[in-house]
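All protein chains but one are shown in place.
Now for subunit A:
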């Protein structure tokens, strides 16, 4: 290659973007999803794809519907009696709201990590082994040990807890508890991990560790994260969706949303001009 060619070689459009595999279907896809709590409509016709080769962040002010939408993706809204979901959400092309969908199986495939770390009041080992046990994923103690170790390693917690697996999960620090919850979610080998403000109760160092973990897990799992922290959305995601008043106002590359959003409402929100 000549020098001139090198100079004029096309610059990759997005440094942070893995080359998209156009033939790969999105892991999850939502079409015209609306949610009602009784008479009140909380979400209005949201359509979006969640892919396993990138992290998708949902941002927006409180009450905008982002958490409501996240909870639709593994039917957590089923637990609210007045909640009604319309539209279609599919996982690998399969309608997750279809009557033949096993919700327990669905939640194993689409795991969730919550705002506040919520380990079971059990040992670290049992916290991670709980899911695989009820789903019958291990046939022997040795196999279960393997799952626990692999999950804790992927969650970046193994080195800190390997000598005290029998201690209570609740005795860990907040950041460690959250990584334990991520290990617990990973243990059942999910395809999608939903995170609802996973760092809002953590200090900056624990937050950085979770963010690094999200980066490591990208590509292995489809990840969708709800966050109030826009810098966090900018740091960990490749795609960002902005929600406002139950609508998805804008969806696009994270780098574009944060430098040049198309919609006035997005611009006002991310620059701190709301209200």
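The working rule: contacts are C-beta pairs under 8 Å (C-beta built on N, C-alpha and C of every residue); 3 or more make two chains touch, one makes a residue touch a chain; residues count from 1.
Simple rule for what comes next: contacts and distances are computed from a predicted model.
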Absent chain [UniProt protein name; select from "Phosphate-specific transport system accessory protein PhoU", "Fumarate reductase subunit C", "Protein arginine kinase activator" or "Spore coat protein CotJC"]: "Phosphate-specific transport system accessory protein PhoU"
Positions on subunit A where the hidden chain makes contact: 230-231, 258-262, 264, 266-268, 270-275
